[in-house]
Structure formats: C-alpha cells, structure tokens
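Here it is, the structure, as structure tokens.
One chain of protein is taken out of this complex; the other chains stay put.
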Amino acid sequence: MLPKPSGENGKNAASGLPHSSGDKRFKILELHMKKHQFRQDALIEVLHKAQELFGYLEDDLLLFVATKLKLPPSRVYGVATFYHFFQLKPQGEHACVVCLGTACYVKGADKIIGGIQEKYKIKSGETTADNKLSLLTARCIGACGIAPAVTYDGQVAPKQTPEAALEKIKTWI
Amino acid sequence: MAAKTLTIDGKLISAEEGATVLQTATEAGIKIPTLCHLAGVYDVGACRLCIVEITGVAKLLPACTTKVAEGMEIQTNSERLRKYRRLILELLFAERNHVCAVCVSNGHCELQTLAYSQGMEHVRYDYTFPKWGVDTTHRLFGMDHNRCVLCTRCVRVCWHIEGAGTKNVAGRGGKSKIITDLNQAWGDSVSCTECGKCVMACPTGALFQKGSTVGEMEHDRDKLEFITTAREKKQWVAAD
Amino acid sequence: MKIRLATVWLGGCAGCHMSFLDLDEFLIELAEAVDLVYSPVVDVKDYPENVDLCLIEGAVCNEDNLEILHKIRARTKTLVAFGDCAVTGNVPAMRNQFGIDNAENVLQRAYIESAQNHPAVPKGDGIVPPLLERVRPVHEMVYVEYFLPGCPPSASRIKSLVAQLLSGHAPKLEGEQLKFG
Partner (left out) sequence: MQLDDLIAIAEKHKGSRKKIIVRTCMSAGCMSSQADVIKKNLETEARLQGLEADVEVRRVGCMGFCGQGPLVGVDQNGEHNLWEFVKPEDAPSIISALKGGACRVQRGDPKHPFFAKQMHIVRANGGIVDPERIEDYIAIGGYLALHHALTELQPAQVVEEVTKSGLRGRGDAGFPTGLKWGTVAKSPGAKKYIVCNGDEGDPGAFMDRSVLESDPHIVLEGMAIAAYAVGADQGYLYVRAEYPLAISRLQIAIKQAKQLGLLGAGIFESPFSFNVDIRIGAGAFVCGEETALMASVEGKRGTPRPRPPFPAESGLWGCPTLINNVETFANISAIINRGGDWYAGIGTEKSKGTKVFALTGKIKNNGLIEVPMGIPLRQIVEEMGGGAPDGRSIKSVQTGGPSGGCIPANYLDTPVDYESLTKLGSIMGSGGMVVMDDSTNMVEIAKFYMEFCMEESCGKCIPCRAGTVQMFNLLEKITRRQATARDLAKLEELCDMVKNTSLCGLGQTAPNPVISTLKFFRKEYEELLQPDPFGPAAGGAPLAPERVTK
C-alpha cells in the first residue's frame, strides 16, 4: 500500500521543516536542491543525488522532492519512471550489470547473462531471494573496445566470459 | 492577420496565418481523423492519425500541429494515408484489451468510430492481451487501463484547464501508464479536485463515471472547449 | 448446384447463431440457394468435405476448437469470422488476463475460487477439453477471408454479407454495416 501524500512527512516538507525522520540525508539532499535554487528544471539532477544518497527512490523521498521543488507528485513520479537509471525498488547488496551494447552482444554478452540467470535463477532486473545479488543490464556503457564488458559494483571489467562472471559473483555470495 | 491561400484535397481554401492545417480543414468541412486532439487543450501530435501529405515535404506531418503556409498543397485522404491510419488503429486495438461488447462507452467511443471510419473490420496483428488493472477507488469515477490509448487528453485537461496536475504519464514505451499523484489509488489522491474534466476528455471508456453500464458513458467534450474559450477571452471576468 | 454452407460454434455464447435465426424470411430464400451441410442447428456429426462457405462463431479457446478449425480450413473455400468473439476474441478472451499463457489459472478461477460447493477441477476425458494457453480470434489460427464483427451482428448485417457473398462479390462492410460490440 502506498503512503498518502497527506502523511506526516508530506506535511513537514510542505511547511519547510526538515524531514520528520531526522535522517541527515534529507538535509544533504535539501542542500543540493538549494544549490540548484530549488529550480524545477533541476529535477533530474536532484533525483540523481537522492538515489546516490538513499540507493533507490522510495515514495516518501519522491514526495519530499516534489514538495521542495513545488512540483505535483505526478510530475516527479512521471520523470522518475521515465529514466531507467532511477530505481524505485531497493537493490541487492551487490550489482552485476552486463552491458548489452551491440559490440558486447556480438561478442557473447547474452551468454554471460544466460550463465548468471541459470546459476542464480534470477532474470535481468531481479534480485536474488537472499538479497545478495541484483542482475542488471545496461544499454552500452561505451566500453566497446573491451567488449564484452560487465560492471561489478560500479567497477568495469573487460573481456568477460560467463565463467569469469560467475567466478566474480561467487566471491560475493 | 494575413490570409494564406492553399489547397486541401484539391479545394482552394483561404486560411488565417497561424492557423493549423486541422483547423483550416475542419472549417472548410474536410474531416481529418483525430484521436489525441481535443478542442480546448494544446496539441501534442502523438496519435499520428491526422497525418497529411504536403506536396514538396518528404515527411508526413500531423495536421493538428502543422501551421498553414502560402501555396501549400495538402492531401488528407490518399490511399497511403488511409492504409497507415488503419494500421495505427489496428496497433491500438492489439495493444490493450478493448472489448467493445462490455464497454461503458460502446457506441459513444472515438476509437470505435475511428475504426469504422477507416474500414477496420478486424485486427491483423496478434492481440497482446496484457494484464492491466481497473482503479475504482475514487468516489465518483473509475479508470480502466485496459481501455486506455495513452492519448494524454486527461493529463492535459488536468494540468492546463483544471491546473491540478493530478494525472500524468509514468513509465515509458508500451509500459506507459496514466497515474494519479505518486501512482497511488485515485481515491487516495489529495490533489484531485474531483472536477471530472479528465472523464469528459477521455475518448474511450477508460475513464468513466461510476454506475455507468455498457454503452451508457457519454463524454461531454464541449464543456472543456467552453471553459478554455471563456478563460482565454476573459468573458466573465469582472472589470475591476 | 447449390452453395454448400456450414456454420460452426466455437467458444462463444451462441448469440450469433440466434441472430442468424433472426434472418426470418431470408432463411427461406437462403435455403433455395444453399445446402446447409453442417451447423449446430442440423444433425451432422462430422464436418464434411468440399464446403464452400463457413460462418464461424466464437473464439478459439481449447484444443477441440483448434482441431475442428484446422479441419474446417482444410475442407472449406471461404471462411467468415462471424461475430466479435471470432473476430477479436471478445469476452472469451478476457480470461487471458487471469494468467497470460497459463491456462491452469483459469481452471483454478473457474472451478475452485468461484465454486460455492465442492470446488474441484473436473477430470476425465471429454469433460473439459484441454485449454489453449490463450484464447485467440479465429484469424490468428487459420487464414480467414471475411469478417463480420458485432456482438452479435444484427440479422440485417448478416443478410447483407451473405447476400453479397452469394452474388459472387467480395463483401464490403461500410457505414452502418460495420460495428463492433
């Protein structure tokens, strides 16, 4: 069930008070918005920062941003779901992002995904039941010269194979 | 305003500068099919049904957003255009679950009427039968996503006539969805003013008044145009 | 030699056939022009060979439907998807949403969740034919020459289409003749 925007947090945000949770990250986020003079066109910048701070964009957070930037919640939600970089659900402890750009694809990126899917029984975009691993795909990270590339927790690794990927993931689990 | 002379389907027509092809054709009694166009709100050129051929222009252009120019030669109903329009309609019917027989708007539906006008007696592309929900949490209105064509008319009237910003499009591509506030149940929305303009604007049975049964839902579009015209011309605003 | 006409009833409510019977006196004219070689209203067990024209009511819901449809296509020159269920899937296809590509969910819904007494999925040969993963309109399974949408198509529209066909013309539905729902 989604929280109502009329909830306590929403009210506090609307009245200009800091977020009621007392979580310092809201303060940092607000400073970031201030840096952008609370400009509505900075919404995407602000969402980037929010995701960097909180890991994903939950409803309460989106509502906080909406109120501070004086935007209708539907606008913030519409933008947050348009761009695939924004995550509205929590991710696993570790993220394995397989690049699916053309160069990686023709060099077997699909086999890497297949290997991970088979071993850990998760599809692309899903997280394992123990919350250890999220399997994601990227639409070209621009590392085509070293294809196929896989990003492990933000670190790009060149010329990967299904075996190499499973080996790396094993160290996490 | 300077007048522009042009031809539409071979008919010589004079139009005001700044008028759109759609306005001009409508005034001249030439009917161009439309779906996302709604009198009273700005045009987005999204449904592509009103595309026309203009001599000397390689691309097909939407009549709703294309301005008239001197000497334009416009075709609105060529065989090619009719074929494309029918294909677009087939895609729409295959995209979600449009079951006319049990729809509140049966008989008063713009999508249905368009299908008839383009001679679409069946859909050649495989139906996708996606799973979409129905939101009946609102006191007065309901939203059946199965019948939504994503024309965004409801979004535009909500933002630009009512000014509430309650509705918007979320997601993208085929997964796009009309949402209320933070994608919450319509009945839980705090921004919705219950004005019902979205329901009036909807071309299909996606937005409906609760309690309507099959074929009972008639959308009143004229009211929307009436309000915007009044606002633009400030007809009823007190002098002081 | 008369036209060999068949009508069949797949997954639908028989409403289209009721509408067909509403042709009233045109039925008599029709009887002069055609032999009704197979239909729910005549007692013929197997779909015959060399049929000229077949009106198909209903969507394709189960393996029995599909089996006879394949037979119909092989033995018939001209097929007409007759009514919305045949043309679009219509109401029968609404079950697709209980579980896309998963017929089991439909049986659960019908025989367990909705049951008031003795919930159980019926077992045994010929009781419930195996369901297809999805209900489909007829033309997604076999090639169909003509379409007559409507839920049901009114007698006058049936008459118009059949009359055009019998006079050797490709039927064209225009204006009032074309209607869904």
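Think of it as A, B and C in the order they're written, each chain with its own count starting at 1.
As a convention for this text, contacts are C-beta pairs under 8 Å (C-beta built on N, C-alpha and C of every residue); 3 or more make two chains touch, one makes a residue touch a chain.
Note that the coordinates shown come from a computational prediction; the quantities given were computed from them, not determined experimentally.
Could you list, sorted by label, every displayed chain in contact with the chain left out?
A, B, C
So which of B:L91, B:V134, B:V190 or B:A230 would be touching the chain we can't see?
Candidates B:L91, B:V134, B:V190 or B:A230; residue touching the omitted chain: B:L91.
Could you tell which one of A:L29, A:C96 or A:A138 touches the chain left off the display?
A:A138
Which of these, B:V169, B:L182 or B:M217, touches the one chain of the complex that we don't see?
B:V169
What does the interface between chain C and the hidden chain look like in terms of residue numbers?
Listed in rising order, the touching residues are 1-3, 32-33, 52-53, 70, 73-74, 76-78, 141-143, 145-146, 165-171.
Please give every residue of chain B in contact with the chain that is not shown.
Counting over the whole complex, chain B touches the hidden chain at residues 44-48, 51, 59-62, 65-67, 83-84, 87-88, 91-92, 94-95, 124-126, 128, 149-150, 169, 171-176.
At which residues does chain A meet the chain that is not included here?
Residue positions of chain A that touch the missing chain: 39-45, 47-48, 75, 78-79, 82-86, 100-107, 138-147, 149, 155-158.
Operating definition for what follows: only the chains that are shown with their structure count from here on.
If each chain is a node and each touching pair an edge, is that a line, ring, star, complete or other?
Graph shape, chains as nodes and touching pairs as edges: a line.
Find the most central chain, measuring centrality by the gap between its CA centroid and the centroid of all protein CA atoms shown.
B
CA centre of chain B versus CA centre of chain C: separation in Å?
34
Between chain A and chain C, what distance separates the C-alpha centroids? Give it in angstrom.
Chain A and chain C have C-alpha centres separated by 50 Å.
What is the distance in Å between the mean C-alpha positions of chain A and chain B?
The answer is 34 Å.
Mind pulling the chain C residues that touch 2 or more other chains?
none
In their complex, what parts of chain A are in touch with chain B?
Chain A reaches chain B through residues 2, 4-6, 59, 62-63, 66, 71-78, 81-82.
Within their complex, state which residues of chain B touch chain A.
Per the stated touch rule, the residues are 164-172, 179-185, 188, 190-191.
Enumerate the contact residues on chain B facing chain C in the complex.
The touching residues are 93, 97-103, 106-107, 112, 115-116, 119, 121-124, 126-127, 129-131, 215.
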